[in-house]
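Note that one protein chain is taken out, while the other chains of the complex remain in position.
== chain A ==
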Amino acid sequence: MKTRVVIAGYGMAGARLAEEIRRRDPAGERVAIVAIGDEPHPPYNRVLLSNVLAGAMSAESVRLQEEGWAVAHGVEVWRGREVVSIDRDGRRVTLDDGTLIGYDVLVLATGARAWVPPVEGLIGDDGELAPGVTTFRTLDDCAAIAAGARGGVRVAVLGGGLLGLEAARGLAARGNEVTVVHPRGHLMERQLDDGAGQVLAQVLRGLGVRVLLNSRAARYLPGDGLKLDDGRLVEADLVVVAAGVRPQTAQAWAAGLDVEGGVLVDDDLRTSDPWIHAIGDCARHPGTVPGLVQPAWEQAAALAALLTGTRSPYRGTKVVTRLKASGVDLAALGDVHAAPDDPRAEVLWLSEPARGRYAKLVVRDERVAGAIALGVPDAAAAITQFYDRGLPVPPDRLALLLGRAMPYGEGAAPGGGNAAGLPGASVVCRCNAVSKDELVAAWRSGARDLTALASATRATTGCGTCTDTVCGIARWLAQSEKAEAAGTAHAQS
């Protein structure tokens, strides 16, 4: 008999779950899927919204599924609808239009919603965001921001976390005058230490983003901007609220499921009700932190495996934070707050504010425990590989921290300029394995030009890219012979 799986929420987690189930059960022989999404759009990739905001991608190009995917794959999708209550005994859900849908298994993939801080005036009397205020979470938010941010208007971004900074960078790139208002002493305080936060602020300022730290908004004044609690006014025509998100757990809570900052789940993504699972931003698994897509997708894969009959427990996801903002290359992972004098860790750090670079590496038990890499993209890539795979770090920690942990140019055939300094055994013509020593020997035996050297040694007769080097060696030999002769002549005179 088919299992009827109802997915509450059809965003990045819910849509992925449907795809992962159909990858394992393409014809729908084992699992029937009903998905309920509250947004009017087909599912889209939230990670790419900063590209949409920056104008680099269209709403169409961030769709997760091609037109007609759900129909072609036998997935019943209810768009613009929301689950408002769960009847656990009757195993059915009620939608906001009163529709009742029964399930064998319910999956909560309701995600998270933007949190609006209690700043006076942000929310109007009708309970909606005031005119000129928008959150940054959905495709509709993007459209609202884009519409409001036309013509180089002034924008205040409330919140200097990951999302706020991506929005700020995107808007600055569109020619807006952008101010980030952040209540803490440094940006992205969850993911960065103070030093990195300060360098990041400097990098953003260099890109035309104003950054106000230790600044709390007290009041929104439509048409003027944000009044801060110290009395300053941040002039803004548009306020983008990016102060964090809250998981959508109201229905789970009401249904009596265990909720603690998210719906609690085990390694089978199962909630306290055996027939209800939860994945993505609405779920809390002890092995990861919410807010990023990778855990959501890994959870979707694990749950799809379980629902199609092959248990594949989810053990958590190591999280790496990457700021997606053009002109800024930032990665942060693990324990970034360890102090240099931490007795249980090796901590290396390097700050080069003038070039917008900051790098920190925390090593425990020969493994990467945490790192920050700002402005050193290849170090970020290498450190992440060691971190993800739990590989022992190289003994030369500094090389890893600086990037290009791999020395470059070892054994490369050098150019023609430094023929004298080239070691004798080094291979000049790789195609024919001809060393400098062999060329020198051939020259001394009378091969005095390129053609003769090529005849005698085969150097340059392969791809020919060593020709300059061989000419350089010939020149150097001719010069040193001339110098010797001059020296001899001088001595004789």
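The rule is simple: a contact is a pair of C-beta atoms (placed from the backbone, for glycine too) under 8 Å apart; a residue touches a chain by one contact, two chains touch by 3 or more; residues count from 1.
Everything that follows uses one rule, which is that contacts and distances are computed from a predicted model.
A chain of this complex does not appear here, and its UniProt-recorded name among "3-isopropylmalate dehydratase small subunit", "Error-prone repair protein UmuD", "Histidine kinase" or "Molybdopterin-dependent oxidoreductase" is "Molybdopterin-dependent oxidoreductase".
Contact with the chain that does not appear here is found for just one residue of A:A382, A:A419, A:L439 or A:I473, A:A382. Here one chain is not drawn; of A:R169, A:R210 or A:K324, the residue touching it is A:K324. Checked against the hidden chain, the listed residues A:A59, A:V84, A:V440 or A:A456 yield one contact partner: A:A456.
In the full complex, chain A contacts the hidden chain through residues 45, 47-48, 51, 56-57, 61-66, 294, 320, 322, 324, 329, 331, 377-378, 380-382, 384-385, 388-389, 391-392, 394-395, 406-412, 430-433, 454-456, 458, 460-465.
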